[in-house]
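Omission of a single protein chain aside, the complex is shown with its protein chains in their original locations.
For reference, chains read A, B and C in written order, and residue numbers begin at 1 within each chain.
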């Protein structure tokens, strides 16, 4: 595995088309597009990695996997009354769908859905408490050096008019229970978690291991829910490129706009890749290629060897 | 396995809510809603089944899996210039998406996509030749008693105005190469294949076995393409209920409006279920429940045991 | 004319179907649905009226005519770079159109368009200054007893999540120049003007008289712009019922959700009607009927006697 990762890293170093770095906030616009990291954590306790594997990056929407895990723990299946679980067929920040479906987001991985999830997590707390809890949860999955990047959170809020539009719109349909500003404060901060590929691959292991952190005895979430989160990652984890990701990579995955992807190999491993350049749908260009290569060599696709 | 199937069959016999039988053509409207069949074919050559397992039913859209297999064999990856592979976020016969995406259907399993696939298969032939080839192909996957139900094909054509609208619309964008009537003739006949659960489960085995029919040496399609067809089945196989099917069942699957579902367990088995009543999205209500039960007991979900 | 109005008033008193009063804020929900007022002001200085003709009601969206007049005066034809002038084909508060047209509202009479107009009027001022200016302007068209109903404005703000969604959404496309809260403050207050039918009919006279208040020498707006505002009222003044209003009444008109309608007879008169019950599109049911009757008797339709 280590030599496979090194081979892929070497090969992609010289890739000419690296996609376009997200520029909507300065903190992301200034990331070096040459950055590239890969980490593979296995359920039997090994951790392989290459490149910028220890450098923290903004995991952005990948955090939606962790907040969904928490929200399911808190609210259980009642969550699905407030958010769907169907692929959206439109962009991550589309508001059209919300109008057609009366304020119910298509799934927890589009922005509107993750705002609802943030609203669920806020229940009975102040935003800073909820943010601290989320951070504590992710640290418990990975290690204590995971941080919230407050500059990123601040910028997201300053430029977050579309998200504010989504939140107000859902509030109009009574699908938010807290003041819009509080829900958005949680949302913008959970998007601003900074993690390295090694931390992120480690954090995802519970999803590869039936909801249990390998090596610990504590269950994060039930077997069934871990499976179901994987299912939603596969059908909805890459916005309107989810079908293409399933077609090419064949693993449950969740991408972030800063170029990270978390992919789960059920029963086997958790993979984190990072390359800041995005394809036209908004998913990491080289990150997807790296995953495609790994799956091809390992036969890890859930759709058959 | 056999006892599990019998248990599920017994349990579902007494189900009160069986959904609604499709009524848009008389041939489907008159099917007895109490019919229920299940068959599981394994890659190591076993075949388990219960209920109305040998009674032929109209597989309808399930045939889109077989025609996609053929079209990929003929046209290869160029097929993806004419049809996408993203879940649609809308009904199986929606035309809205076609307007937004200039005549390119979202995926090969919505009606518009399957009409494009029919157009590909028609290449250089008369419709009746292409229909005969499709039938011959499905017989080679199953057995020689598979038939086209011409009464169904005729009714589909007689009431097929929305499909005619889709076909004309794509023709306006030059995404059909043959006269609309010829392409539709192929389309309506491939939807009218009659198969029993035992035949259908057997026919799907190549997708569970890396593209090779177990026990034969001949490859139907490459390993990679078999995987990819499974991926498209998982993300797009149940129309706007694909996310829910992945969430609950966790297998690549394709449903038909007459109440059949074909589900693939990569590396292990092919499952066919049939119960004519449909849920509100248009997928078999009890069929989905049966698959959910089978997967729960066997741990066959692709998303983890 | 006076006897015609009395006849219509008498007849409509006994109407059984009076539509449904708007209930989204308590100040509107509590209005007596039996209220009914009509006033006709002619360019030669006469004023006819019946019923609850002197009772102030919330003119709501009718004020968009007056703010558009002001914004055209301030910004001239450059206004049309920020808002269109086409009928919308959708509800007054739809956000779908904004996504398709990148933050440019279809016309100044849908909510999004009137929010842009409020943003124009805010230019270089504090919200309370702009609100005072708008009030002063409407008083100059009518009389000094016109007031802002602050309870209505406050309720609009408290329940104005969809408008906040629209405003944030346009801000994301840089089509608002001021902080969202300030622009909305202006918007919610201009919607909360209280006027009687007599005041409203008088205020609209400049649009019937080529931009000049009859009896005064001062021009409110140029001949050409008065004509153009009338044109937009006719094509867009009744939301997705504008075509029906043109078909049945045949006059430029603007409706409000509290049941008022202002209609203009170019060269002749300005008409205000008020009946709180709305039809399914959101326009006054009896108000429209009253106008239909007036036009039928007078031959005032712009489309021929």
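Keep in mind that, in the parts below, a residue touches a chain if its C-beta (ideal position, glycine included) is under 8 Å from a C-beta of that chain, and two chains touch if they have at least 3 such contacts.
This one's a predicted model, so the numbers in the text were calculated from it and none came from an experiment.
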Check your understanding: If you put the missing chain back into the full complex, which of the shown chains would it touch?
Key -> B, C
Revision key, fill the gap. Where C:12, C:232 or C:278 are the choices, the one touching the absent chain is C:232
Point to revise | Touching residue (missing chain; options C:90, C:219 or C:298) | key: C:90
Revision key, fill the gap. Of C:106, C:178 or C:293, the residue touching the omitted chain is C:106
Point to revise | Touching residues on chain B - with respect to the absent chain | key: 94-96, 98-100, 161-162, 164-169, 171-172, 180
Check your understanding: Of the residues in chain C, which ones touch the absent chain?
Key -> 84-90, 97, 106-107, 207-208, 210, 223, 226-228, 230-232, 234-236, 240-244, 246-247, 250, 252, 266-267, 301-305
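As a working rule, only the chains that are shown with their structure count from here on.
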Check your understanding: What pattern do the touching chains form: line, ring, star, complete or other?
Key -> line
Exercise for review: Just give me the whole-number Å value for how far the CA centre of chain B lies from that of chain C.
Suggested key: 55
**Study point:** Computed distance of Cα centres, chain B from chain A, in Å
**Key:** 32
Practice item. List the centre-to-centre spacing of chain A and chain C in whole Å, with centres computed as mean CA coordinates. Key: 47
